[in-house]
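Quick one: the structure is below, and I'll ask about it shortly.
A single protein chain has been omitted from the complex, and every remaining protein chain is retained in its original position.
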Amino acid sequence: MGLAVVTEVVDSNQVNMVSQHAAILQVGARNMQNFTLLEKIGKSKCPVVLKRGYSATVSEWLTAADYLLAEGNEQVILCERGIRTFEDSVRFSLDISSIAVVKKFSHLPVIVDPSHAAGHRDLVASLCKAAVAAGADGLLIEVHPNPEEALVDGLQSLSLPQFEKLMNELRPIAESVGRFI
Amino acid sequence: MGLAVVTEVVDSNQVNMVSQHAAILQVGARNMQNFTLLEKIGKSKCPVVLKRGYSATVSEWLTAADYLLAEGNEQVILCERGIRTFEDSVRFSLDISSIAVVKKFSHLPVIVDPSHAAGHRDLVASLCKAAVAAGADGLLIEVHPNPEEALVDGLQSLSLPQFEKLMNELRPIAESVGRFI
Amino acid sequence: MGLAVVTEVVDSNQVNMVSQHAAILQVGARNMQNFTLLEKIGKSKCPVVLKRGYSATVSEWLTAADYLLAEGNEQVILCERGIRTFEDSVRFSLDISSIAVVKKFSHLPVIVDPSHAAGHRDLVASLCKAAVAAGADGLLIEVHPNPEEALVDGLQSLSLPQFEKLMNELRPIAESVGRFI
Partner (left out) sequence: MGLAVVTEVVDSNQVNMVSQHAAILQVGARNMQNFTLLEKIGKSKCPVVLKRGYSATVSEWLTAADYLLAEGNEQVILCERGIRTFEDSVRFSLDISSIAVVKKFSHLPVIVDPSHAAGHRDLVASLCKAAVAAGADGLLIEVHPNPEEALVDGLQSLSLPQFEKLMNELRPIAESVGRFI
(Lines give C-alpha, C1' and ligand atoms only; values in the text may rest on other atoms or scores of the structure.)
Protein backbone atom coordinates (compact mmCIF):
# COMPACT_ATOMS: atom_id res chain seq x y z
CA MET A 1 0.00 0.00 0.00
CA GLY A 2 1.35 3.37 -0.95
CA LEU A 3 0.36 7.00 -1.10
CA ALA A 4 -0.63 8.87 -4.24
CA VAL A 5 -1.87 12.35 -5.10
CA VAL A 6 -5.41 11.88 -6.35
CA THR A 7 -7.00 15.02 -7.81
CA GLU A 8 -10.55 15.47 -9.00
CA VAL A 9 -11.05 16.98 -12.44
CA VAL A 10 -14.44 18.45 -13.23
CA ASP A 11 -13.93 19.92 -16.69
CA SER A 12 -12.30 18.60 -19.83
CA ASN A 13 -10.08 21.72 -20.01
CA GLN A 14 -8.35 20.78 -16.78
CA VAL A 15 -7.16 17.32 -17.83
CA ASN A 16 -3.83 18.29 -19.36
CA MET A 17 -2.80 20.60 -16.55
CA VAL A 18 -3.87 18.34 -13.69
CA SER A 19 -2.35 15.23 -15.23
CA GLN A 20 1.08 16.89 -15.06
CA HIS A 21 0.87 17.14 -11.29
CA ALA A 22 -1.39 14.39 -9.99
CA ALA A 23 -0.48 10.71 -9.96
CA ILE A 24 -4.13 9.74 -10.32
CA LEU A 25 -7.06 11.70 -11.70
CA GLN A 26 -10.47 11.36 -10.14
CA VAL A 27 -13.84 11.67 -11.84
CA GLY A 28 -16.40 12.55 -9.20
CA ALA A 29 -19.85 11.03 -8.89
CA ARG A 30 -21.49 14.09 -10.45
CA ASN A 31 -19.32 13.74 -13.55
CA MET A 32 -19.56 9.99 -14.10
CA GLN A 33 -21.56 10.59 -17.27
CA ASN A 34 -19.68 13.71 -18.42
CA PHE A 35 -18.61 11.94 -21.60
CA THR A 36 -16.47 14.80 -22.95
CA LEU A 37 -14.42 14.66 -19.77
CA LEU A 38 -14.19 10.86 -19.90
CA GLU A 39 -12.91 10.89 -23.48
CA LYS A 40 -10.29 13.51 -22.66
CA ILE A 41 -9.06 11.50 -19.68
CA GLY A 42 -9.18 8.35 -21.77
CA LYS A 43 -6.83 9.94 -24.30
CA SER A 44 -4.50 11.18 -21.51
CA LYS A 45 -3.75 7.59 -20.48
CA CYS A 46 -3.48 8.83 -16.87
CA PRO A 47 -4.50 6.50 -14.05
CA VAL A 48 -8.04 7.43 -13.11
CA VAL A 49 -10.50 6.72 -10.32
CA LEU A 50 -14.05 6.67 -11.68
CA LYS A 51 -16.53 7.27 -8.89
CA ARG A 52 -19.95 5.76 -9.31
CA GLY A 53 -22.72 8.30 -9.87
CA TYR A 54 -24.95 8.21 -6.84
CA SER A 55 -27.89 7.13 -8.89
CA ALA A 56 -26.11 5.18 -11.57
CA THR A 57 -26.72 1.46 -11.94
CA VAL A 58 -23.66 -0.79 -11.96
CA SER A 59 -24.33 -1.32 -15.64
CA GLU A 60 -24.21 2.43 -16.36
CA TRP A 61 -21.02 2.70 -14.28
CA LEU A 62 -19.30 0.02 -16.35
CA THR A 63 -20.50 1.73 -19.52
CA ALA A 64 -18.94 4.99 -18.34
CA ALA A 65 -15.69 3.10 -17.73
CA ASP A 66 -15.87 1.90 -21.31
CA TYR A 67 -15.53 5.52 -22.48
CA LEU A 68 -12.12 5.59 -20.75
CA LEU A 69 -11.08 2.14 -21.94
CA ALA A 70 -12.18 2.81 -25.52
CA GLU A 71 -9.59 5.61 -25.79
CA GLY A 72 -6.86 3.20 -24.77
CA ASN A 73 -6.61 4.13 -21.10
CA GLU A 74 -6.24 0.83 -19.26
CA GLN A 75 -5.52 2.29 -15.83
CA VAL A 76 -9.11 2.58 -14.68
CA ILE A 77 -10.10 2.10 -11.04
CA LEU A 78 -13.79 2.01 -10.12
CA CYS A 79 -14.90 3.56 -6.82
CA GLU A 80 -18.17 2.70 -5.06
CA ARG A 81 -19.23 5.67 -2.88
CA GLY A 82 -22.85 5.02 -2.05
CA ILE A 83 -26.14 5.44 -3.83
CA ARG A 84 -29.12 7.64 -3.16
CA THR A 85 -31.98 5.85 -1.43
CA PHE A 86 -34.83 6.77 0.92
CA GLU A 87 -32.73 5.84 3.99
CA ASP A 88 -31.97 8.98 5.95
CA SER A 89 -29.56 7.83 8.67
CA VAL A 90 -26.66 8.05 6.21
CA ARG A 91 -25.83 10.51 3.43
CA PHE A 92 -25.73 7.73 0.85
CA SER A 93 -26.32 3.98 1.17
CA LEU A 94 -23.07 2.13 0.46
CA ASP A 95 -24.01 -0.48 -2.15
CA ILE A 96 -21.89 -3.34 -0.86
CA SER A 97 -23.26 -5.78 -3.42
CA SER A 98 -21.83 -3.69 -6.25
CA ILE A 99 -18.38 -5.09 -5.46
CA ALA A 100 -19.38 -8.66 -6.27
CA VAL A 101 -21.43 -7.55 -9.26
CA VAL A 102 -18.48 -5.60 -10.71
CA LYS A 103 -16.16 -8.59 -10.17
CA LYS A 104 -18.65 -10.78 -12.01
CA PHE A 105 -18.84 -8.61 -15.13
CA SER A 106 -15.51 -6.77 -15.28
CA HIS A 107 -11.79 -7.18 -14.71
CA LEU A 108 -11.44 -3.66 -13.33
CA PRO A 109 -10.32 -3.08 -9.73
CA VAL A 110 -12.95 -1.57 -7.46
CA ILE A 111 -12.26 0.50 -4.36
CA VAL A 112 -14.70 1.83 -1.79
CA ASP A 113 -15.20 5.30 -0.29
CA PRO A 114 -17.04 4.75 2.98
CA SER A 115 -16.55 8.32 4.23
CA HIS A 116 -18.72 10.09 1.66
CA ALA A 117 -21.29 7.30 1.82
CA ALA A 118 -21.73 7.36 5.57
CA GLY A 119 -21.30 11.06 6.11
CA HIS A 120 -20.24 10.40 9.70
CA ARG A 121 -17.03 8.97 11.09
CA ASP A 122 -18.86 6.69 13.55
CA LEU A 123 -19.92 4.47 10.67
CA VAL A 124 -16.67 4.45 8.70
CA ALA A 125 -14.90 1.57 10.48
CA SER A 126 -17.81 -0.85 10.04
CA LEU A 127 -18.10 0.02 6.34
CA CYS A 128 -14.34 -0.32 5.74
CA LYS A 129 -14.34 -3.78 7.28
CA ALA A 130 -17.33 -4.79 5.19
CA ALA A 131 -15.71 -3.49 2.01
CA VAL A 132 -12.45 -5.36 2.55
CA ALA A 133 -14.27 -8.58 3.43
CA ALA A 134 -16.54 -8.24 0.39
CA GLY A 135 -13.51 -8.16 -1.88
CA ALA A 136 -12.78 -4.48 -2.47
CA ASP A 137 -9.32 -3.77 -3.91
CA GLY A 138 -8.78 -0.60 -1.93
CA LEU A 139 -10.30 2.07 0.28
CA LEU A 140 -10.55 5.84 -0.01
CA ILE A 141 -10.83 7.09 3.57
CA GLU A 142 -11.07 10.72 4.69
CA VAL A 143 -8.47 11.46 7.34
CA HIS A 144 -7.66 14.82 8.91
CA PRO A 145 -5.10 15.74 11.58
CA ASN A 146 -7.83 17.68 13.33
CA PRO A 147 -11.28 16.78 12.03
CA GLU A 148 -13.03 19.36 14.19
CA GLU A 149 -11.21 22.10 12.31
CA ALA A 150 -11.49 20.63 8.80
CA LEU A 151 -12.75 23.12 6.23
CA VAL A 152 -14.86 20.47 4.50
CA ASP A 153 -16.08 16.98 5.34
CA GLY A 154 -14.86 17.17 8.94
CA LEU A 155 -17.76 15.17 10.31
CA GLN A 156 -16.86 12.17 8.18
CA SER A 157 -13.07 12.38 8.65
CA LEU A 158 -11.08 10.12 10.94
CA SER A 159 -8.35 11.52 13.16
CA LEU A 160 -4.87 10.03 12.71
CA PRO A 161 -5.14 7.77 15.80
CA GLN A 162 -8.56 6.56 14.62
CA PHE A 163 -7.06 5.83 11.21
CA GLU A 164 -4.16 3.89 12.69
CA LYS A 165 -6.48 1.85 14.90
CA LEU A 166 -8.67 1.06 11.89
CA MET A 167 -5.70 -0.07 9.77
CA ASN A 168 -4.74 -2.48 12.55
CA GLU A 169 -8.25 -3.86 12.63
CA LEU A 170 -8.43 -4.22 8.86
CA ARG A 171 -5.21 -6.19 8.50
CA PRO A 172 -6.50 -9.60 9.74
CA ILE A 173 -9.71 -9.21 7.72
CA ALA A 174 -7.69 -8.54 4.57
CA GLU A 175 -5.60 -11.64 5.29
CA SER A 176 -8.77 -13.69 5.78
CA VAL A 177 -9.72 -12.96 2.19
CA GLY A 178 -6.25 -13.54 0.81
CA ARG A 179 -5.17 -9.91 0.62
CA PHE A 180 -2.76 -7.80 2.63
CA ILE A 181 -2.56 -4.20 3.78
CA MET B 1 -23.83 -21.64 16.58
CA GLY B 2 -26.85 -23.89 16.60
CA LEU B 3 -29.90 -24.78 14.58
CA ALA B 4 -33.41 -23.58 15.26
CA VAL B 5 -36.81 -23.91 13.60
CA VAL B 6 -37.71 -20.41 12.42
CA THR B 7 -41.24 -20.04 11.08
CA GLU B 8 -42.80 -17.01 9.47
CA VAL B 9 -46.16 -15.87 10.81
CA VAL B 10 -48.23 -13.63 8.59
CA ASP B 11 -51.44 -13.24 10.57
CA SER B 12 -52.14 -12.55 14.21
CA ASN B 13 -54.38 -15.65 14.40
CA GLN B 14 -51.41 -17.91 13.74
CA VAL B 15 -49.23 -16.76 16.61
CA ASN B 16 -50.48 -19.14 19.29
CA MET B 17 -50.37 -22.22 17.11
CA VAL B 18 -47.01 -21.53 15.51
CA SER B 19 -45.35 -20.58 18.77
CA GLN B 20 -46.07 -24.10 20.08
CA HIS B 21 -43.96 -25.65 17.35
CA ALA B 22 -41.33 -23.12 16.26
CA ALA B 23 -38.36 -22.12 18.36
CA ILE B 24 -38.31 -18.70 16.74
CA LEU B 25 -41.07 -16.78 15.02
CA GLN B 26 -40.29 -14.64 12.00
CA VAL B 27 -42.03 -11.46 10.90
CA GLY B 28 -41.43 -11.03 7.20
CA ALA B 29 -40.51 -7.76 5.49
CA ARG B 30 -44.06 -7.27 4.21
CA ASN B 31 -45.43 -7.47 7.76
CA MET B 32 -42.91 -5.28 9.56
CA GLN B 33 -45.60 -2.69 10.17
CA ASN B 34 -48.47 -5.12 10.78
CA PHE B 35 -48.93 -3.77 14.28
CA THR B 36 -51.69 -6.21 15.29
CA LEU B 37 -49.35 -9.07 14.52
CA LEU B 38 -46.45 -7.41 16.34
CA GLU B 39 -48.53 -6.89 19.50
CA LYS B 40 -49.70 -10.50 19.49
CA ILE B 41 -46.13 -11.76 19.13
CA GLY B 42 -45.00 -9.30 21.76
CA LYS B 43 -47.48 -10.79 24.23
CA SER B 44 -46.42 -14.35 23.30
CA LYS B 45 -42.91 -13.68 24.61
CA CYS B 46 -41.59 -16.01 21.86
CA PRO B 47 -38.17 -15.30 20.35
CA VAL B 48 -38.78 -13.41 17.13
CA VAL B 49 -36.82 -12.35 14.06
CA LEU B 50 -38.10 -9.00 12.78
CA LYS B 51 -37.16 -8.55 9.15
CA ARG B 52 -36.72 -5.01 7.94
CA GLY B 53 -39.40 -3.85 5.52
CA TYR B 54 -37.75 -3.34 2.17
CA SER B 55 -38.57 0.31 2.15
CA ALA B 56 -38.49 0.98 5.86
CA THR B 57 -35.94 3.36 7.29
CA VAL B 58 -33.79 2.07 10.16
CA SER B 59 -35.76 4.40 12.40
CA GLU B 60 -39.09 2.82 11.37
CA TRP B 61 -37.59 -0.64 11.86
CA LEU B 62 -36.55 0.16 15.42
CA THR B 63 -40.01 1.63 16.05
CA ALA B 64 -41.58 -1.62 14.86
CA ALA B 65 -39.30 -3.50 17.26
CA ASP B 66 -40.63 -1.27 20.04
CA TYR B 67 -44.09 -2.76 19.48
CA LEU B 68 -42.63 -6.15 20.42
CA LEU B 69 -40.57 -4.83 23.33
CA ALA B 70 -43.44 -2.77 24.71
CA GLU B 71 -45.43 -5.98 25.32
CA GLY B 72 -42.59 -7.40 27.36
CA ASN B 73 -40.98 -9.58 24.69
CA GLU B 74 -37.25 -9.08 25.10
CA GLN B 75 -36.15 -11.78 22.66
CA VAL B 76 -36.14 -9.63 19.56
CA ILE B 77 -33.65 -10.16 16.73
CA LEU B 78 -33.49 -7.67 13.88
CA CYS B 79 -32.79 -8.92 10.36
CA GLU B 80 -31.48 -6.75 7.53
CA ARG B 81 -32.56 -8.24 4.18
CA GLY B 82 -32.04 -5.49 1.65
CA ILE B 83 -33.91 -2.39 0.60
CA ARG B 84 -35.59 -1.41 -2.61
CA THR B 85 -33.52 0.91 -4.77
CA PHE B 86 -33.15 1.70 -8.47
CA GLU B 87 -30.25 -0.78 -8.82
CA ASP B 88 -31.37 -3.70 -10.96
CA SER B 89 -28.46 -6.16 -10.78
CA VAL B 90 -29.77 -7.47 -7.44
CA ARG B 91 -33.28 -8.11 -6.14
CA PHE B 92 -32.71 -5.78 -3.19
CA SER B 93 -29.69 -3.68 -2.19
CA LEU B 94 -28.27 -5.01 1.08
CA ASP B 95 -28.01 -1.96 3.32
CA ILE B 96 -24.71 -2.78 4.98
CA SER B 97 -24.59 0.52 6.88
CA SER B 98 -27.77 -0.38 8.75
CA ILE B 99 -25.73 -2.72 10.96
CA ALA B 100 -23.61 0.09 12.38
CA VAL B 101 -26.60 2.40 12.62
CA VAL B 102 -28.61 -0.18 14.58
CA LYS B 103 -25.66 -0.80 16.92
CA LYS B 104 -25.44 2.94 17.53
CA PHE B 105 -29.07 3.38 18.55
CA SER B 106 -30.13 0.01 19.94
CA HIS B 107 -28.97 -2.93 22.06
CA LEU B 108 -30.79 -5.45 19.86
CA PRO B 109 -28.87 -8.10 17.93
CA VAL B 110 -28.99 -7.74 14.16
CA ILE B 111 -28.57 -10.56 11.66
CA VAL B 112 -28.32 -10.39 7.89
CA ASP B 113 -30.12 -12.29 5.12
CA PRO B 114 -27.92 -11.98 2.03
CA SER B 115 -29.84 -14.57 0.02
CA HIS B 116 -33.09 -12.65 -0.37
CA ALA B 117 -31.19 -9.41 -0.90
CA ALA B 118 -28.96 -10.70 -3.68
CA GLY B 119 -31.44 -13.00 -5.35
CA HIS B 120 -28.56 -15.00 -6.78
CA ARG B 121 -26.15 -17.42 -5.10
CA ASP B 122 -23.11 -15.96 -6.89
CA LEU B 123 -23.32 -12.88 -4.71
CA VAL B 124 -24.09 -14.55 -1.37
CA ALA B 125 -20.52 -15.30 -0.24
CA SER B 126 -19.32 -11.73 -0.72
CA LEU B 127 -22.33 -10.35 1.16
CA CYS B 128 -21.94 -12.85 4.04
CA LYS B 129 -18.31 -11.85 4.49
CA ALA B 130 -19.23 -8.17 4.44
CA ALA B 131 -21.98 -8.70 6.99
CA VAL B 132 -19.77 -10.57 9.45
CA ALA B 133 -16.98 -8.01 9.10
CA ALA B 134 -19.43 -5.13 9.55
CA GLY B 135 -20.49 -6.56 12.91
CA ALA B 136 -23.61 -8.60 12.20
CA ASP B 137 -24.59 -11.00 14.98
CA GLY B 138 -25.74 -13.75 12.67
CA LEU B 139 -26.63 -14.78 9.14
CA LEU B 140 -29.74 -16.25 7.59
CA ILE B 141 -28.54 -18.15 4.52
CA GLU B 142 -30.66 -20.13 2.10
CA VAL B 143 -29.25 -23.62 1.63
CA HIS B 144 -30.76 -26.49 -0.33
CA PRO B 145 -29.48 -30.04 -0.88
CA ASN B 146 -30.27 -29.59 -4.56
CA PRO B 147 -30.83 -25.93 -5.46
CA GLU B 148 -31.72 -26.73 -9.07
CA GLU B 149 -34.77 -28.64 -7.86
CA ALA B 150 -35.85 -26.26 -5.10
CA LEU B 151 -39.54 -25.36 -5.24
CA VAL B 152 -38.84 -21.74 -4.26
CA ASP B 153 -35.79 -19.51 -4.08
CA GLY B 154 -33.52 -22.05 -5.79
CA LEU B 155 -31.52 -19.46 -7.65
CA GLN B 156 -30.40 -17.82 -4.42
CA SER B 157 -29.78 -21.06 -2.47
CA LEU B 158 -26.34 -22.51 -1.80
CA SER B 159 -25.68 -26.21 -2.16
CA LEU B 160 -24.34 -28.00 0.94
CA PRO B 161 -20.72 -28.04 -0.33
CA GLN B 162 -20.97 -24.33 -1.15
CA PHE B 163 -22.32 -23.69 2.34
CA GLU B 164 -19.52 -25.65 3.98
CA LYS B 165 -16.89 -23.80 1.95
CA LEU B 166 -18.43 -20.48 2.92
CA MET B 167 -18.46 -21.35 6.63
CA ASN B 168 -14.76 -22.12 6.41
CA GLU B 169 -14.11 -18.78 4.75
CA LEU B 170 -16.19 -16.88 7.29
CA ARG B 171 -14.45 -18.29 10.37
CA PRO B 172 -11.24 -16.19 10.18
CA ILE B 173 -13.23 -13.04 9.36
CA ALA B 174 -15.40 -13.59 12.42
CA GLU B 175 -12.31 -14.05 14.54
CA SER B 176 -10.84 -10.84 13.12
CA VAL B 177 -13.76 -8.92 14.57
CA GLY B 178 -13.71 -10.76 17.88
CA ARG B 179 -16.48 -13.22 17.15
CA PHE B 180 -16.52 -16.92 16.43
CA ILE B 181 -18.57 -19.27 14.28
CA MET C 1 -70.16 12.50 -6.24
CA GLY C 2 -71.36 11.32 -2.90
CA LEU C 3 -70.20 10.68 0.61
CA ALA C 4 -69.34 7.30 2.09
CA VAL C 5 -67.93 5.99 5.36
CA VAL C 6 -64.52 4.55 4.49
CA THR C 7 -62.81 2.67 7.32
CA GLU C 8 -59.35 1.19 7.37
CA VAL C 9 -59.01 -2.42 8.48
CA VAL C 10 -55.60 -3.58 9.61
CA ASP C 11 -56.26 -7.13 10.77
CA SER C 12 -58.22 -9.99 9.27
CA ASN C 13 -60.22 -10.34 12.51
CA GLN C 14 -61.77 -6.92 12.03
CA VAL C 15 -63.26 -7.50 8.60
CA ASN C 16 -66.64 -8.88 9.66
CA MET C 17 -67.27 -6.26 12.29
CA VAL C 18 -66.13 -3.28 10.27
CA SER C 19 -67.99 -4.36 7.15
CA GLN C 20 -71.27 -4.12 9.08
CA HIS C 21 -70.74 -0.43 9.70
CA ALA C 22 -68.59 0.96 6.90
CA ALA C 23 -69.77 1.43 3.34
CA ILE C 24 -66.24 0.94 2.05
CA LEU C 25 -63.30 -0.86 3.63
CA GLN C 26 -59.79 0.52 3.18
CA VAL C 27 -56.56 -1.46 3.05
CA GLY C 28 -53.75 0.89 3.99
CA ALA C 29 -50.40 1.13 2.23
CA ARG C 30 -48.67 -0.85 5.00
CA ASN C 31 -51.10 -3.75 4.51
CA MET C 32 -51.16 -3.92 0.72
CA GLN C 33 -49.40 -7.28 0.85
CA ASN C 34 -51.13 -8.62 3.97
CA PHE C 35 -52.56 -11.51 2.00
CA THR C 36 -54.59 -12.99 4.87
CA LEU C 37 -56.37 -9.67 5.20
CA LEU C 38 -56.89 -9.39 1.45
CA GLU C 39 -58.43 -12.85 1.22
CA LYS C 40 -60.80 -12.14 4.11
CA ILE C 41 -61.93 -8.88 2.50
CA GLY C 42 -62.18 -10.65 -0.84
CA LYS C 43 -64.62 -13.15 0.66
CA SER C 44 -66.61 -10.35 2.36
CA LYS C 45 -67.55 -8.91 -1.05
CA CYS C 46 -67.44 -5.43 0.58
CA PRO C 47 -66.38 -2.47 -1.55
CA VAL C 48 -62.73 -1.87 -0.81
CA VAL C 49 -60.12 0.80 -1.44
CA LEU C 50 -56.69 -0.80 -1.90
CA LYS C 51 -53.97 1.74 -1.23
CA ARG C 52 -50.70 1.24 -3.04
CA GLY C 53 -47.82 0.21 -0.80
CA TYR C 54 -45.37 3.08 -0.76
CA SER C 55 -42.65 0.96 -2.27
CA ALA C 56 -44.80 -1.38 -4.33
CA THR C 57 -44.49 -1.40 -8.09
CA VAL C 58 -47.68 -0.97 -10.09
CA SER C 59 -47.33 -4.62 -11.01
CA GLU C 60 -47.26 -5.71 -7.35
CA TRP C 61 -50.23 -3.45 -6.64
CA LEU C 62 -52.30 -5.10 -9.38
CA THR C 63 -51.24 -8.52 -8.09
CA ALA C 64 -52.46 -7.57 -4.61
CA ALA C 65 -55.78 -6.53 -6.17
CA ASP C 66 -55.97 -9.98 -7.73
CA TYR C 67 -56.14 -11.49 -4.21
CA LEU C 68 -59.37 -9.54 -3.71
CA LEU C 69 -60.75 -10.30 -7.17
CA ALA C 70 -59.89 -14.00 -6.95
CA GLU C 71 -62.27 -14.37 -4.00
CA GLY C 72 -65.10 -12.94 -6.06
CA ASN C 73 -64.99 -9.35 -4.77
CA GLU C 74 -65.46 -7.17 -7.82
CA GLN C 75 -65.81 -3.86 -5.99
CA VAL C 76 -62.14 -3.01 -5.86
CA ILE C 77 -60.89 0.59 -6.06
CA LEU C 78 -57.16 1.26 -6.36
CA CYS C 79 -55.68 4.28 -4.59
CA GLU C 80 -52.36 5.90 -5.52
CA ARG C 81 -50.93 7.67 -2.46
CA GLY C 82 -47.30 8.32 -3.29
CA ILE C 83 -44.14 6.27 -3.31
CA ARG C 84 -40.97 6.50 -1.29
CA THR C 85 -38.12 8.19 -3.11
CA PHE C 86 -35.04 10.23 -2.20
CA GLU C 87 -36.94 13.52 -2.66
CA ASP C 88 -37.34 15.20 0.72
CA SER C 89 -39.60 18.18 0.02
CA VAL C 90 -42.66 15.93 0.22
CA ARG C 91 -43.54 12.98 2.45
CA PHE C 92 -44.03 10.72 -0.55
CA SER C 93 -43.69 11.37 -4.28
CA LEU C 94 -47.10 11.09 -5.94
CA ASP C 95 -46.56 8.70 -8.85
CA ILE C 96 -48.76 10.43 -11.40
CA SER C 97 -47.76 8.04 -14.18
CA SER C 98 -49.26 5.11 -12.27
CA ILE C 99 -52.73 6.30 -13.31
CA ALA C 100 -52.04 5.80 -17.02
CA VAL C 101 -50.16 2.56 -16.36
CA VAL C 102 -53.07 1.12 -14.34
CA LYS C 103 -55.55 2.13 -17.06
CA LYS C 104 -53.38 0.36 -19.63
CA PHE C 105 -53.27 -2.97 -17.79
CA SER C 106 -56.47 -3.08 -15.71
CA HIS C 107 -60.14 -2.21 -15.78
CA LEU C 108 -60.15 -1.19 -12.11
CA PRO C 109 -60.93 2.40 -11.09
CA VAL C 110 -58.03 4.31 -9.58
CA ILE C 111 -58.34 7.22 -7.18
CA VAL C 112 -55.62 9.47 -5.79
CA ASP C 113 -54.76 10.57 -2.25
CA PRO C 114 -52.72 13.76 -2.62
CA SER C 115 -52.83 14.66 1.09
CA HIS C 116 -50.77 11.76 2.41
CA ALA C 117 -48.40 12.04 -0.53
CA ALA C 118 -47.67 15.72 -0.13
CA GLY C 119 -47.79 15.90 3.63
CA HIS C 120 -48.59 19.59 3.39
CA ARG C 121 -51.79 21.36 2.36
CA ASP C 122 -49.93 23.91 0.20
CA LEU C 123 -49.27 21.21 -2.37
CA VAL C 124 -52.65 19.48 -2.34
CA ALA C 125 -54.47 21.67 -4.88
CA SER C 126 -51.79 21.27 -7.54
CA LEU C 127 -51.73 17.48 -7.06
CA CYS C 128 -55.53 17.19 -7.16
CA LYS C 129 -55.66 19.08 -10.44
CA ALA C 130 -52.92 16.90 -11.89
CA ALA C 131 -54.69 13.72 -10.79
CA VAL C 132 -58.03 14.68 -12.32
CA ALA C 133 -56.38 15.75 -15.58
CA ALA C 134 -54.33 12.54 -15.71
CA GLY C 135 -57.52 10.49 -15.63
CA ALA C 136 -58.02 9.57 -11.97
CA ASP C 137 -61.52 8.33 -11.14
CA GLY C 138 -61.67 10.01 -7.76
CA LEU C 139 -59.82 11.82 -5.00
CA LEU C 140 -59.33 11.12 -1.31
CA ILE C 141 -58.69 14.53 0.25
CA GLU C 142 -58.09 15.24 3.94
CA VAL C 143 -60.41 17.98 5.14
CA HIS C 144 -60.85 19.25 8.69
CA PRO C 145 -63.15 21.96 10.06
CA ASN C 146 -60.16 23.32 11.96
CA PRO C 147 -56.87 21.86 10.65
CA GLU C 148 -54.79 23.64 13.30
CA GLU C 149 -56.56 21.60 15.97
CA ALA C 150 -56.65 18.26 14.16
CA LEU C 151 -55.42 15.35 16.28
CA VAL C 152 -53.64 13.77 13.30
CA ASP C 153 -52.63 14.88 9.82
CA GLY C 154 -53.53 18.53 10.46
CA LEU C 155 -50.70 19.90 8.38
CA GLN C 156 -51.95 18.14 5.28
CA SER C 157 -55.66 18.86 5.83
CA LEU C 158 -57.64 21.51 3.97
CA SER C 159 -60.10 23.76 5.78
CA LEU C 160 -63.69 23.70 4.53
CA PRO C 161 -63.34 26.98 2.57
CA GLN C 162 -60.12 25.69 0.99
CA PHE C 163 -61.92 22.49 0.04
CA GLU C 164 -64.83 24.38 -1.51
CA LYS C 165 -62.49 26.62 -3.49
CA LEU C 166 -60.61 23.55 -4.75
CA MET C 167 -63.80 21.79 -5.85
CA ASN C 168 -64.71 24.85 -7.89
CA GLU C 169 -61.30 24.84 -9.52
CA LEU C 170 -61.45 21.12 -10.27
CA ARG C 171 -64.83 21.19 -12.01
CA PRO C 172 -63.67 22.67 -15.35
CA ILE C 173 -60.62 20.40 -15.42
CA ALA C 174 -62.83 17.35 -14.91
CA GLU C 175 -65.08 18.52 -17.74
CA SER C 176 -62.03 19.01 -19.98
CA VAL C 177 -61.29 15.30 -19.70
CA GLY C 178 -64.91 14.23 -20.12
CA ARG C 179 -65.75 13.76 -16.45
CA PHE C 180 -67.81 15.72 -13.99
CA ILE C 181 -67.67 16.48 -10.29
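Read from first to last, the chains carry the letters A, B and C; within each, the first residue is number 1.
The rule we apply is simple: contacts are C-beta pairs under 8 Å (C-beta built on N, C-alpha and C of every residue); 3 or more make two chains touch, one makes a residue touch a chain.
Computed from a prediction, not measured in an experiment: that's the story for all the values here.
In the complete complex, the residue from C:39, C:95 or C:113 that touches the missing chain is C:95.
Which of C:15, C:58 or C:166 touches the hidden chain is settled by the complete complex: it is C:58. Hidden from this view is one chain, which touches subunit A at 10-13, 30-31, 33-37, 54-55, 84.
Residues of subunit B that touch the chain left out of the display are 55, 84-86, 88.
One chain of the complex is left out; on subunit C, the residues touching it are 55, 57-59, 83, 85-90, 93-101, 103-104, 117-118, 122-123, 125-127, 129-135, 169, 172-173, 175-177.
Heads up, the rule we're going with is that only the chains that are shown with their structure count from here on.
Taken as a graph of touching chains, this assembly is complete, with every chain in contact with every other.
Rotating subunit B by 180 degrees superposes its CA atoms on those of subunit C, with the angle stated to the nearest 5. The distance from the centre of subunit B to the centre of subunit C, with each centre set as the mean of the Cα atoms, comes to 32 Å. Once the centre of each chain is set as its mean CA position, subunit A and subunit C turn out to be 43 Å apart. Among all residues of subunit C, those that touch two or more other chains are 55, 84.
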